[in-house]
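One protein chain is absent from this view; the other protein chains keep their places.
Up next is chain A:
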Amino acid sequence: MARLIAVVGAGPAGMAAALAAADAGAEVVLVDAAPRVGGQYHRQPPPGLADQHAGPGFARLEAELAGHPRVRHLAETVVWALEPRPGGHRLHLRTGPADSPHRTARVLDPAALVLATGAHDRALPFPGWDLPGVVTAGAAQALAKGQRVAVGRRVLLAGTGPFLFPVAQSLIEVGAHLVGVLEANRVGATAAGWLARPAALLAGRAKLPELAGYLGLLARHRIAYRTGHAVLAAHGTDRVEAVTTARLTRDWRVVPGSARRIAVDAVCVGFGFTPQLELAVAAGCDLDATGTCVRVDIAQATSTPGVFAAGELTGVGGADLAAAEGRVAGASAARHLGLAVPVPRAALRQVRAGRGFAAALAGAYPVRPGWRSWLTEDTLVCRCEEVSYGALCQAVRQRAALGGRVLRLTSRVGLGPCQGRICGRNAAELAEALLCRADQRPPLTPAASARRPIAAPIRLGELATTPTEPSEHGFASTDPTDRSEA
(Lines give C-alpha, C1' and ligand atoms only; values in the text may rest on other atoms or scores of the structure.)
Protein backbone atom coordinates (compact mmCIF):
# COMPACT_ATOMS: atom_id res chain seq x y z
CA MET A 1 0.00 0.00 0.00
CA ALA A 2 1.42 3.31 -1.10
CA ARG A 3 1.06 5.15 2.18
CA LEU A 4 1.97 2.39 4.59
CA ILE A 5 4.89 2.96 6.94
CA ALA A 6 6.08 0.17 9.19
CA VAL A 7 7.74 1.15 12.45
CA VAL A 8 9.59 -1.71 14.15
CA GLY A 9 9.99 -1.20 17.89
CA ALA A 10 7.60 0.71 20.15
CA GLY A 11 10.09 2.22 22.58
CA PRO A 12 10.51 5.98 22.94
CA ALA A 13 11.94 6.19 19.39
CA GLY A 14 9.32 4.03 17.66
CA MET A 15 6.35 5.61 19.46
CA ALA A 16 7.50 9.09 18.45
CA ALA A 17 8.17 7.98 14.88
CA ALA A 18 4.72 6.38 14.56
CA LEU A 19 2.96 9.51 15.77
CA ALA A 20 5.03 11.84 13.60
CA ALA A 21 4.42 9.76 10.48
CA ALA A 22 0.70 9.33 11.19
CA ASP A 23 0.26 13.04 11.94
CA ALA A 24 1.79 13.72 8.54
CA GLY A 25 -0.94 11.61 6.93
CA ALA A 26 0.71 8.20 6.59
CA GLU A 27 -0.87 4.90 7.57
CA VAL A 28 1.36 3.42 10.24
CA VAL A 29 1.79 -0.10 11.53
CA LEU A 30 3.72 -0.10 14.80
CA VAL A 31 5.17 -3.53 15.54
CA ASP A 32 6.62 -4.65 18.87
CA ALA A 33 7.35 -7.97 20.52
CA ALA A 34 6.04 -6.72 23.87
CA PRO A 35 2.38 -6.79 24.92
CA ARG A 36 2.37 -3.02 25.49
CA VAL A 37 4.06 -0.04 23.90
CA GLY A 38 6.86 1.68 25.84
CA GLY A 39 10.06 -0.24 25.07
CA GLN A 40 12.73 -0.57 27.71
CA TYR A 41 12.45 2.93 29.12
CA HIS A 42 8.69 3.07 29.67
CA ARG A 43 8.35 -0.54 30.73
CA GLN A 44 5.12 -0.85 32.71
CA PRO A 45 4.02 -3.47 35.17
CA PRO A 46 0.95 -5.09 33.64
CA PRO A 47 -2.36 -4.06 35.25
CA GLY A 48 -2.50 -7.32 37.21
CA LEU A 49 0.61 -6.21 39.03
CA ALA A 50 -0.49 -3.08 40.85
CA ASP A 51 1.68 -0.08 41.67
CA GLN A 52 1.84 1.64 38.31
CA HIS A 53 4.69 4.03 37.83
CA ALA A 54 3.71 5.42 34.46
CA GLY A 55 4.75 9.03 34.18
CA PRO A 56 2.12 11.47 32.91
CA GLY A 57 4.13 11.93 29.71
CA PHE A 58 3.95 8.23 28.92
CA ALA A 59 0.22 7.99 29.68
CA ARG A 60 -0.41 10.82 27.23
CA LEU A 61 1.74 9.19 24.56
CA GLU A 62 0.09 5.81 24.97
CA ALA A 63 -3.38 7.38 24.78
CA GLU A 64 -2.43 9.42 21.74
CA LEU A 65 -1.20 6.30 19.93
CA ALA A 66 -4.27 4.32 20.96
CA GLY A 67 -6.61 7.04 19.73
CA HIS A 68 -4.86 7.77 16.46
CA PRO A 69 -6.98 6.72 13.49
CA ARG A 70 -3.94 6.02 11.32
CA VAL A 71 -1.84 4.03 13.80
CA ARG A 72 -2.30 0.32 14.09
CA HIS A 73 -0.35 -1.34 16.89
CA LEU A 74 0.61 -4.98 16.50
CA ALA A 75 1.38 -6.12 20.04
CA GLU A 76 3.23 -9.35 20.85
CA THR A 77 4.47 -9.34 17.28
CA VAL A 78 8.03 -9.99 16.21
CA VAL A 79 9.63 -9.15 12.92
CA TRP A 80 11.64 -12.30 12.45
CA ALA A 81 12.99 -11.59 9.01
CA LEU A 82 13.33 -8.79 6.50
CA GLU A 83 14.00 -9.29 2.83
CA PRO A 84 14.42 -6.95 -0.09
CA ARG A 85 11.67 -6.76 -2.71
CA PRO A 86 11.47 -4.48 -5.74
CA GLY A 87 11.07 -0.95 -4.43
CA GLY A 88 11.34 -1.74 -0.76
CA HIS A 89 11.40 -4.49 1.82
CA ARG A 90 9.14 -7.24 3.02
CA LEU A 91 8.74 -7.88 6.73
CA HIS A 92 7.89 -11.31 8.09
CA LEU A 93 5.86 -11.14 11.29
CA ARG A 94 4.56 -13.53 13.93
CA THR A 95 1.91 -12.54 16.43
CA GLY A 96 1.17 -14.43 19.62
CA PRO A 97 2.68 -15.65 22.87
CA ALA A 98 6.48 -15.63 22.85
CA ASP A 99 8.00 -18.76 21.29
CA SER A 100 4.62 -20.42 20.82
CA PRO A 101 4.35 -22.63 17.74
CA HIS A 102 0.81 -21.35 17.19
CA ARG A 103 1.45 -17.74 16.30
CA THR A 104 -0.20 -15.92 13.42
CA ALA A 105 2.05 -15.30 10.45
CA ARG A 106 1.91 -12.18 8.32
CA VAL A 107 3.98 -10.40 5.77
CA LEU A 108 4.03 -6.67 5.40
CA ASP A 109 5.21 -4.68 2.37
CA PRO A 110 5.53 -1.11 3.62
CA ALA A 111 6.42 1.80 1.35
CA ALA A 112 8.85 3.06 3.99
CA LEU A 113 10.37 1.57 7.08
CA VAL A 114 11.47 3.03 10.42
CA LEU A 115 13.71 0.77 12.46
CA ALA A 116 13.69 1.52 16.20
CA THR A 117 14.73 -1.81 17.63
CA GLY A 118 16.75 -0.44 20.56
CA ALA A 119 19.63 -2.13 22.29
CA HIS A 120 20.48 -4.71 24.89
CA ASP A 121 22.96 -4.56 27.76
CA ARG A 122 26.54 -5.38 27.10
CA ALA A 123 27.89 -7.82 29.69
CA LEU A 124 31.62 -8.46 29.95
CA PRO A 125 32.77 -11.95 30.88
CA PHE A 126 34.55 -12.62 34.15
CA PRO A 127 35.11 -15.83 36.12
CA GLY A 128 31.74 -17.10 37.35
CA TRP A 129 29.62 -14.68 35.26
CA ASP A 130 27.48 -17.58 34.09
CA LEU A 131 26.40 -18.57 37.60
CA PRO A 132 22.68 -18.19 38.22
CA GLY A 133 22.07 -14.95 40.11
CA VAL A 134 24.47 -13.03 37.90
CA VAL A 135 22.25 -11.03 35.54
CA THR A 136 22.53 -7.94 33.39
CA ALA A 137 21.59 -4.59 34.86
CA GLY A 138 18.81 -4.42 32.27
CA ALA A 139 17.43 -7.78 33.43
CA ALA A 140 17.24 -6.49 36.99
CA GLN A 141 15.59 -3.34 35.68
CA ALA A 142 13.06 -5.19 33.54
CA LEU A 143 12.21 -7.51 36.42
CA ALA A 144 11.82 -4.63 38.85
CA LYS A 145 9.90 -2.28 36.55
CA GLY A 146 7.90 -4.84 34.61
CA GLN A 147 7.31 -7.55 37.22
CA ARG A 148 7.78 -5.75 40.54
CA VAL A 149 10.24 -8.44 41.63
CA ALA A 150 13.74 -7.97 43.03
CA VAL A 151 16.36 -10.17 41.41
CA GLY A 152 17.82 -10.97 44.85
CA ARG A 153 17.88 -9.91 48.47
CA ARG A 154 21.54 -8.84 48.77
CA VAL A 155 22.41 -7.33 45.45
CA LEU A 156 25.56 -5.78 44.04
CA LEU A 157 25.31 -3.57 40.96
CA ALA A 158 28.42 -3.06 38.83
CA GLY A 159 29.52 -1.88 35.42
CA THR A 160 29.84 1.51 33.84
CA GLY A 161 27.67 4.43 32.84
CA PRO A 162 24.75 6.41 34.21
CA PHE A 163 22.28 3.58 33.49
CA LEU A 164 23.41 2.05 36.79
CA PHE A 165 21.53 4.82 38.62
CA PRO A 166 17.95 4.12 37.48
CA VAL A 167 18.62 0.43 38.04
CA ALA A 168 19.76 1.16 41.60
CA GLN A 169 16.61 3.19 42.14
CA SER A 170 14.35 0.40 40.87
CA LEU A 171 16.12 -2.21 43.00
CA ILE A 172 15.62 -0.06 46.10
CA GLU A 173 11.96 0.43 45.18
CA VAL A 174 11.29 -3.30 45.00
CA GLY A 175 12.95 -3.87 48.36
CA ALA A 176 16.35 -5.31 47.47
CA HIS A 177 19.22 -4.62 49.84
CA LEU A 178 21.75 -2.99 47.56
CA VAL A 179 25.20 -3.66 49.00
CA GLY A 180 26.92 -1.27 46.62
CA VAL A 181 27.16 0.29 43.18
CA LEU A 182 30.52 -0.11 41.46
CA GLU A 183 31.42 2.19 38.57
CA ALA A 184 34.46 0.83 36.75
CA ASN A 185 35.57 4.18 35.36
CA ARG A 186 37.34 6.49 37.76
CA VAL A 187 36.07 9.93 38.61
CA GLY A 188 39.18 11.53 37.19
CA ALA A 189 38.89 9.63 33.95
CA THR A 190 35.18 10.40 33.76
CA ALA A 191 35.69 14.10 34.36
CA ALA A 192 38.38 14.16 31.67
CA GLY A 193 35.93 12.57 29.27
CA TRP A 194 33.41 15.28 30.03
CA LEU A 195 35.90 18.12 29.90
CA ALA A 196 37.04 17.11 26.45
CA ARG A 197 33.62 18.24 25.27
CA PRO A 198 32.50 21.28 27.24
CA ALA A 199 29.74 22.11 24.77
CA ALA A 200 28.25 18.68 25.20
CA LEU A 201 28.42 19.03 28.93
CA LEU A 202 26.36 22.18 28.58
CA ALA A 203 23.86 20.30 26.43
CA GLY A 204 23.60 17.67 29.13
CA ARG A 205 23.07 20.26 31.84
CA ALA A 206 19.44 19.27 32.11
CA LYS A 207 20.59 15.86 33.31
CA LEU A 208 22.56 17.21 36.25
CA PRO A 209 19.64 17.58 38.69
CA GLU A 210 18.64 14.03 37.79
CA LEU A 211 22.16 12.83 38.59
CA ALA A 212 22.20 14.74 41.87
CA GLY A 213 18.87 13.13 42.71
CA TYR A 214 20.28 9.64 42.21
CA LEU A 215 23.38 10.37 44.29
CA GLY A 216 21.12 11.74 47.04
CA LEU A 217 19.00 8.60 46.94
CA LEU A 218 22.06 6.36 47.31
CA ALA A 219 23.35 8.53 50.17
CA ARG A 220 20.00 8.38 51.99
CA HIS A 221 20.04 4.59 51.78
CA ARG A 222 23.72 4.53 52.80
CA ILE A 223 24.64 2.72 49.62
CA ALA A 224 28.27 3.11 48.61
CA TYR A 225 28.86 4.36 45.06
CA ARG A 226 32.47 3.44 44.35
CA THR A 227 34.17 4.57 41.17
CA GLY A 228 37.18 2.72 39.81
CA HIS A 229 35.84 -0.61 41.10
CA ALA A 230 34.50 -3.76 39.48
CA VAL A 231 33.37 -7.31 40.13
CA LEU A 232 36.24 -9.60 39.22
CA ALA A 233 34.71 -12.98 39.99
CA ALA A 234 31.47 -14.56 41.15
CA HIS A 235 31.63 -17.58 43.44
CA GLY A 236 29.21 -20.39 44.22
CA THR A 237 28.30 -23.84 43.02
CA ASP A 238 24.69 -23.76 41.87
CA ARG A 239 24.22 -20.02 42.20
CA VAL A 240 26.18 -16.93 43.13
CA GLU A 241 26.94 -16.74 46.84
CA ALA A 242 29.75 -14.20 46.91
CA VAL A 243 31.78 -11.95 44.66
CA THR A 244 35.32 -10.67 44.59
CA THR A 245 35.54 -6.96 43.89
CA ALA A 246 38.66 -4.95 43.30
CA ARG A 247 39.94 -1.51 42.60
CA LEU A 248 40.90 -0.81 39.00
CA THR A 249 43.59 1.24 37.36
CA ARG A 250 42.50 3.82 34.83
CA ASP A 251 42.53 1.23 32.05
CA TRP A 252 40.71 -1.36 34.20
CA ARG A 253 43.55 -3.56 35.32
CA VAL A 254 43.32 -4.80 38.88
CA VAL A 255 45.16 -2.83 41.53
CA PRO A 256 47.17 -5.52 43.38
CA GLY A 257 46.06 -6.18 46.92
CA SER A 258 42.68 -4.46 46.50
CA ALA A 259 40.49 -7.58 46.19
CA ARG A 260 37.62 -7.98 48.65
CA ARG A 261 35.05 -10.70 49.04
CA ILE A 262 31.40 -9.78 49.57
CA ALA A 263 28.48 -12.12 50.24
CA VAL A 264 25.59 -11.53 47.81
CA ASP A 265 22.75 -13.52 46.30
CA ALA A 266 22.60 -11.51 43.08
CA VAL A 267 24.96 -9.45 40.93
CA CYS A 268 23.80 -7.12 38.17
CA VAL A 269 26.33 -6.07 35.54
CA GLY A 270 26.02 -3.59 32.71
CA PHE A 271 28.75 -2.14 30.52
CA GLY A 272 26.75 0.01 28.18
CA PHE A 273 24.55 -1.21 25.37
CA THR A 274 24.77 -3.11 22.12
CA PRO A 275 22.29 -1.96 19.45
CA GLN A 276 20.02 -4.65 17.93
CA LEU A 277 21.33 -4.39 14.42
CA GLU A 278 20.05 -7.46 12.67
CA LEU A 279 17.09 -5.93 10.79
CA ALA A 280 19.16 -2.91 9.77
CA VAL A 281 21.94 -5.18 8.56
CA ALA A 282 19.40 -7.30 6.68
CA ALA A 283 18.13 -4.10 5.03
CA GLY A 284 21.66 -3.36 3.88
CA CYS A 285 22.09 -0.26 6.05
CA ASP A 286 25.68 0.93 6.51
CA LEU A 287 27.06 0.98 10.03
CA ASP A 288 29.08 3.80 11.56
CA ALA A 289 32.84 3.78 12.03
CA THR A 290 32.60 1.79 15.26
CA GLY A 291 30.64 -0.93 13.47
CA THR A 292 28.15 -1.08 16.34
CA CYS A 293 25.51 1.49 15.30
CA VAL A 294 23.50 2.26 12.18
CA ARG A 295 24.78 5.30 10.31
CA VAL A 296 22.09 7.90 9.65
CA ASP A 297 22.07 11.37 8.14
CA ILE A 298 20.47 14.46 9.65
CA ALA A 299 17.02 13.24 8.50
CA GLN A 300 17.60 9.84 10.20
CA ALA A 301 17.84 8.24 6.76
CA THR A 302 20.06 5.17 6.54
CA SER A 303 22.15 4.36 3.49
CA THR A 304 19.24 2.25 2.18
CA PRO A 305 16.57 4.35 0.43
CA GLY A 306 13.24 4.29 2.26
CA VAL A 307 14.73 2.90 5.46
CA PHE A 308 15.06 5.22 8.46
CA ALA A 309 16.46 4.49 11.90
CA ALA A 310 16.05 6.07 15.31
CA GLY A 311 16.87 5.51 18.96
CA GLU A 312 19.58 3.40 20.55
CA LEU A 313 20.04 1.64 17.22
CA THR A 314 21.85 4.72 15.92
CA GLY A 315 23.86 5.40 19.08
CA VAL A 316 23.23 5.18 22.78
CA GLY A 317 21.97 8.45 24.21
CA GLY A 318 18.94 7.84 26.40
CA ALA A 319 15.20 8.05 26.00
CA ASP A 320 14.87 11.78 25.24
CA LEU A 321 17.29 11.61 22.34
CA ALA A 322 15.60 8.43 21.12
CA ALA A 323 12.22 10.18 21.08
CA ALA A 324 13.59 13.24 19.26
CA GLU A 325 15.21 11.01 16.64
CA GLY A 326 11.93 9.16 16.32
CA ARG A 327 10.05 12.36 15.54
CA VAL A 328 12.57 13.21 12.82
CA ALA A 329 12.55 9.68 11.40
CA GLY A 330 8.73 9.54 11.28
CA ALA A 331 8.55 12.87 9.46
CA SER A 332 11.27 11.78 7.02
CA ALA A 333 9.54 8.49 6.28
CA ALA A 334 6.30 10.37 5.54
CA ARG A 335 8.17 12.73 3.24
CA HIS A 336 9.66 9.71 1.47
CA LEU A 337 6.07 8.72 0.62
CA GLY A 338 5.55 12.12 -1.00
CA LEU A 339 3.53 13.63 1.83
CA ALA A 340 4.01 17.32 2.56
CA VAL A 341 5.72 17.48 5.93
CA PRO A 342 7.02 20.60 7.64
CA VAL A 343 10.64 20.43 8.75
CA PRO A 344 10.62 19.23 12.39
CA ARG A 345 12.94 22.00 13.54
CA ALA A 346 12.53 21.55 17.30
CA ALA A 347 13.18 17.83 17.10
CA LEU A 348 16.22 18.41 14.87
CA ARG A 349 17.62 20.81 17.48
CA GLN A 350 17.02 18.29 20.25
CA VAL A 351 18.76 15.60 18.24
CA ARG A 352 21.79 17.79 17.68
CA ALA A 353 22.08 18.68 21.38
CA GLY A 354 21.38 15.11 22.44
CA ARG A 355 24.04 13.67 20.14
CA GLY A 356 26.64 15.93 21.69
CA PHE A 357 25.59 14.73 25.11
CA ALA A 358 25.69 11.12 23.94
CA ALA A 359 29.20 11.56 22.56
CA ALA A 360 30.29 13.02 25.87
CA LEU A 361 28.73 10.06 27.69
CA ALA A 362 30.54 7.61 25.47
CA GLY A 363 33.78 9.47 26.15
CA ALA A 364 33.21 9.47 29.88
CA TYR A 365 32.15 5.84 30.28
CA PRO A 366 34.08 3.76 27.77
CA VAL A 367 34.77 0.07 28.15
CA ARG A 368 38.52 0.02 28.75
CA PRO A 369 40.81 -2.78 27.55
CA GLY A 370 41.90 -3.96 31.01
CA TRP A 371 38.70 -6.08 31.30
CA ARG A 372 40.46 -8.71 29.24
CA SER A 373 42.87 -9.30 32.13
CA TRP A 374 39.96 -10.40 34.38
CA LEU A 375 39.48 -13.62 32.41
CA THR A 376 41.02 -16.95 33.29
CA GLU A 377 41.58 -19.90 30.94
CA ASP A 378 38.28 -21.50 31.89
CA THR A 379 36.09 -18.39 31.94
CA LEU A 380 33.32 -18.90 29.40
CA VAL A 381 33.43 -16.37 26.60
CA CYS A 382 30.44 -17.84 24.74
CA ARG A 383 27.70 -18.80 27.22
CA CYS A 384 25.55 -20.61 24.68
CA GLU A 385 28.21 -22.91 23.28
CA GLU A 386 30.25 -23.00 26.49
CA VAL A 387 33.47 -21.94 24.82
CA SER A 388 36.13 -20.93 27.31
CA TYR A 389 38.65 -18.17 26.93
CA GLY A 390 41.35 -20.83 26.71
CA ALA A 391 39.56 -22.52 23.81
CA LEU A 392 39.09 -19.18 22.05
CA CYS A 393 42.80 -18.38 22.40
CA GLN A 394 43.66 -21.73 20.92
CA ALA A 395 41.28 -21.26 17.99
CA VAL A 396 42.60 -17.81 17.27
CA ARG A 397 46.18 -18.99 17.32
CA GLN A 398 45.42 -21.95 15.08
CA ARG A 399 43.36 -20.11 12.51
CA ALA A 400 44.97 -16.73 12.71
CA ALA A 401 43.11 -14.14 10.66
CA LEU A 402 41.21 -16.36 8.28
CA GLY A 403 38.02 -14.38 8.83
CA GLY A 404 35.10 -14.28 11.21
CA ARG A 405 33.28 -17.33 9.97
CA VAL A 406 36.32 -19.49 10.26
CA LEU A 407 36.92 -18.38 13.82
CA ARG A 408 33.32 -19.10 14.65
CA LEU A 409 33.43 -22.52 13.11
CA THR A 410 36.68 -23.58 14.72
CA SER A 411 35.74 -22.45 18.22
CA ARG A 412 31.90 -22.43 17.97
CA VAL A 413 31.92 -18.95 19.50
CA GLY A 414 28.75 -17.16 18.41
CA LEU A 415 27.03 -20.26 17.05
CA GLY A 416 24.59 -20.72 19.93
CA PRO A 417 20.91 -19.81 20.12
CA CYS A 418 21.62 -16.12 20.85
CA GLN A 419 23.55 -15.99 17.56
CA GLY A 420 26.43 -14.16 19.17
CA ARG A 421 24.38 -11.30 20.58
CA ILE A 422 25.89 -11.83 24.03
CA CYS A 423 29.39 -13.00 23.08
CA GLY A 424 30.03 -11.48 19.63
CA ARG A 425 31.42 -8.12 20.60
CA ASN A 426 33.49 -9.49 23.48
CA ALA A 427 34.89 -12.34 21.40
CA ALA A 428 35.78 -9.91 18.61
CA GLU A 429 37.72 -7.71 21.01
CA LEU A 430 39.47 -10.66 22.61
CA ALA A 431 40.42 -12.12 19.25
CA GLU A 432 41.57 -8.76 17.98
CA ALA A 433 43.82 -8.32 20.99
CA LEU A 434 45.27 -11.79 20.55
CA LEU A 435 45.94 -11.15 16.88
CA CYS A 436 47.40 -7.71 17.45
CA ARG A 437 49.87 -9.41 19.71
CA ALA A 438 50.55 -11.84 16.88
CA ASP A 439 50.66 -8.87 14.49
CA GLN A 440 47.74 -10.00 12.36
CA ARG A 441 44.49 -8.54 11.17
CA PRO A 442 41.34 -8.73 13.31
CA PRO A 443 39.14 -11.63 12.30
CA LEU A 444 35.65 -10.67 13.41
CA THR A 445 33.92 -7.34 13.05
CA PRO A 446 30.70 -6.55 14.92
CA ALA A 447 29.01 -5.94 11.58
CA ALA A 448 29.90 -9.44 10.49
CA SER A 449 28.55 -10.87 13.71
CA ALA A 450 25.28 -8.90 13.36
CA ARG A 451 24.46 -10.64 10.07
CA ARG A 452 21.62 -12.79 11.30
CA PRO A 453 19.04 -13.80 8.70
CA ILE A 454 16.65 -14.79 11.49
CA ALA A 455 16.16 -11.68 13.61
CA ALA A 456 13.88 -13.31 16.16
CA PRO A 457 13.45 -16.97 17.03
CA ILE A 458 11.04 -18.96 14.92
CA ARG A 459 10.19 -22.64 15.10
CA LEU A 460 10.88 -24.89 12.17
CA GLY A 461 7.25 -26.03 12.14
CA GLU A 462 6.12 -22.42 11.83
CA LEU A 463 8.12 -21.88 8.67
CA ALA A 464 5.72 -24.17 6.84
CA THR A 465 2.95 -21.61 7.31
CA THR A 466 4.58 -18.52 5.89
CA PRO A 467 2.27 -16.45 3.70
CA THR A 468 3.68 -15.22 0.45
CA GLU A 469 1.54 -12.28 -0.64
CA PRO A 470 0.21 -9.36 1.35
CA SER A 471 -3.50 -8.52 1.15
CA GLU A 472 -5.03 -5.07 0.62
CA HIS A 473 -3.63 -3.41 3.70
CA GLY A 474 -0.18 -4.46 2.73
CA PHE A 475 -0.81 -7.48 4.90
CA ALA A 476 -0.98 -11.18 4.43
CA SER A 477 -1.59 -13.65 7.18
CA THR A 478 -2.08 -17.26 7.89
CA ASP A 479 -5.07 -17.96 10.02
CA PRO A 480 -4.44 -20.95 12.22
CA THR A 481 -7.72 -22.27 13.54
CA ASP A 482 -6.34 -23.28 16.87
CA ARG A 483 -4.22 -20.74 18.62
CA SER A 484 -4.73 -21.86 22.16
CA GLU A 485 -2.02 -23.97 23.62
CA ALA A 486 -3.56 -25.15 26.84
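Just so we're on the same page, a contact is a pair of C-beta atoms (placed from the backbone, for glycine too) under 8 Å apart; a residue touches a chain by one contact, two chains touch by 3 or more; residues count from 1.
In this text, contacts and distances are computed from a predicted model.
From the set "2Fe-2S iron-sulfur cluster binding domain-containing protein", "Ion-translocating oxidoreductase complex subunit C", "Cyclic GMP-AMP synthase" or "Sarcosine oxidase subunit alpha", the protein name that UniProt assigns to the chain left out of the figure is "2Fe-2S iron-sulfur cluster binding domain-containing protein". If you put the hidden chain back, the residue from A:107, A:155, A:296 or A:391 that touches it is A:391. The missing chain, though absent from the display, is touched by one residue of A:95, A:169 or A:227; that residue is A:95. Residues 30, 33, 35-36, 40, 45-50, 65-68, 71-77, 95-101, 103-104, 120-121, 123, 127-128, 130-136, 138-143, 146-147, 149, 151-152, 233-239, 241-242, 263, 265-266, 276, 376-380, 383-388, 390-391, 412, 416-418, 421-422, 457, 483-486 are the ones on chain A that touch the missing chain.
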